[in-house]
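The structure follows.
All protein chains of the complex are present and in place, except for one that has been dropped.
Chain lettering (A and B) follows the sequence in which the chains are written, and residue indices restart at 1 in each chain.
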Amino acid sequence: MPLSIRECAPPAFAMRRMWRRFLAYRAGVLAAAYVLLLVLVALATPFLPGPDPRQISDEVMQAPSLAHLLGTDELGRDVLSGIIHGIEVSLTVGFAAALAATIIGVVIGAAAGYYGGALDLLVMRIAEIFQVVPSFILAAVIVALSGPGLTRVVTVIALLAWPQVARLMRGEVMRIKGLEFVDAVRCLGVREPVILATEVVPNALAPVLAAGTLIVAQAILLEAALSFLGLSSADLVSWGRMLNSGQRFLYNAWWLSVFPGSAIFLTVLAFNLLGDAIGVALNPRTEA
Amino acid sequence: MPQTKPPILQLDDVRLTFRTRAGTVRALNGASLTVHEGEAVGLVGESGSGKSTLARAVLGLNPERSSRIEAGRILIAGRDVTRLSQAEWEAARGHPVAMVFQDPLSFLNPIMRIGRQIAESIERHAPDRRVEQRVGELIELVKLPSSLARAYPHELSGGMRQRALLAVALACEPRLLIADEPTTALDVTTQAEILALLRDLREKLGMAMLLITHDLGIVASACERLYVIYAGRVLEWGRAQDVFGAPAHPYTVGLFHAARADRDAQGRFATIGGEPPDLGETAQGCPFAPRCPKAMAECARAMPHASVLADGETHAVRCWLYPPTRESETAVERLGEA
Partner (left out) sequence: MGAPLLSLRGITHGFRRSGGALVTAVRDVSLEVGEGETVALVGESGSGKSTLGRIALGLIRPDTGRVFIAGRTLGEMSSGELRRARVAFQPIFQDATASLNPRRTVRDLLGQALRQRGADSIAELRIDLLESVGLRPGRVYLERYPHELSGGQRQRLAIARALAMQPRLIVADEPLSGADVSIRGQILNLLSDLKKERGLAYLMITHDISIARAFADRVAVMSQGQVVEQGPAAEVLTRPAQDYTKRLLAAVPELR
């Protein structure tokens, strides 16, 4: 009987229920606020007061103080300024890689799931190969061979991450293509590619959105790791790079490692929680 | 025909609400119903009528957090179970009521053999019994091949699953079996087999049954008395032969025509106009009034008391077309409490 009770609900109920499920996931709301803050700071970075993060000065290896809230490094560069400027790199890499991986994954997964057969077999085998290879090692090798650069890092991360999206998309598309409303549209004489694009894919995107958010987190972590190994261009201010130069002084200048490390940790955690929250919100079976 | 046997189940003016974000839903609006020992009673209603909520209320199966019995009483074999908590329900061993559902799969453990599940049910109810022998008896009772004790639920057909669930339910030796749309998911021939089995079991075990269904045909073939429920209210009740012979409430009449796909002189199929009611609204009058072809001014104002119809004290209706008389009110009391 609970079903028929839900049917008495007013029209906008489904949307609101989605919102409510999202809000009920407290950690997700906190994470969303944090991510929003990051984005705002990144956008405002050029207008913020404070020293250029590349600016060398005489005040080397200073512990956190009022003049330098998070201290300075061995060349006298301000750590806080570095972390703020690093947001841009992390978010750019994260969003660009996730977007690229999601687009590739959606297209390939949808085609494989809808048309099946040899195409499906081929795509899924390729996806498996990407998934069994340890992604970090592969990324490191590719970047080491082809040279550093933000675009290369993004490309490599996207190439490594699309199979997750493709698998998810394939499953959803396979489920939805068997539903009656797709058959009904087929009986209207609509062509198959149009059915796939206008009927099936829009209904399959919800879980992919959650997965895409998780990929942002993976990408940020991977970029940091590559930078940490020195596999990114030297003139970029990035958290991984700061961590790389800081770790040599871990015992006499802890702030050089702890602050960039925390930035990475918090940001990756936030995107993971956000992805979870989106997943929960989009799943109508979870009760808030 | 006054009932001689004592009631096993009595619902007395039960009002039950669900709290939802959309507001309060009045699932039961003063529902009364009696099942006597050994009797087969049908509860007929459409989706949203409250028939399953009523059945679940009897076993305390409505969610404790969101549902509340606002008024009225539920008595099982004379014991008041209206306000039992979840914990008290669980402690109520040897409960005389068992239930089977439309979808047996959601009530059978998918990774446990059928025989084991029946055995667990026996152990919970009467741990001192010789379990193995009893499992065999129960499987035989529901006419399943004994080899199926070692089968898993997914290996069975829909009809066999319903039999298996019945065996689990019967392990508690219930005096009342509540069957909620037990055959709706089944084919007609399988449905006929299950209904025959239920009839057979009742005869053998002397068990009472409350059969919840939307299908009047099933009630006709399986029940002695019936209640017609609409928007959480019982509109008409009585002996099956009386109600079927002369349905009184316009809703019941409409249901019968619709179920038979009757046509009028112009060849139109019989319909009940309009849509089922919104249970969120406070219904003052008769909930069927907005759809009723014979609605009068009184109907929107208040729900009438029951009136017993002329053909003996076995058939009653709540409808302004049959104004209650003083004599009939007392008769209704007798009918309910007998």
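Throughout what follows, a residue touches a chain if its C-beta (ideal position, glycine included) is under 8 Å from a C-beta of that chain, and two chains touch if they have at least 3 such contacts.
Just so we're clear, the structure is a prediction, and the values are computed from it rather than from any experiment.
*Asks:* For the full complex, can you list every visible chain touched by the one that's not shown?
*Replies:* A, B
*Asks:* Among B:Gln10, B:Asn62 or B:Gln191, choose the residue that contacts the chain missing from this document, as touch is defined above.
*Replies:* B:Gln191
*Asks:* One chain isn't shown here. Among B:Ala57, B:Ile118, B:Val131 or B:Leu255, which residue touches it?
*Replies:* Considering all chains, including the one not shown, the answer is B:Leu255.
*Asks:* Go through chain A and note every residue touching the omitted chain.
*Replies:* Residues of chain A in contact with the hidden chain: 7, 11, 14, 179-181, 183-191, 199, 202-203.
*Asks:* If you put the missing chain back, which residues of chain B would it touch?
*Replies:* 46-47, 187-192, 195, 214-218, 220-222, 244, 254-261, 263, 267-273, 275-276, 291
By our rule, only the chains that are shown with their structure count from here on.
*Asks:* Measuring from the mean C-alpha position of chain A to the mean C-alpha position of chain B, what distance in angstrom results?
*Replies:* 53
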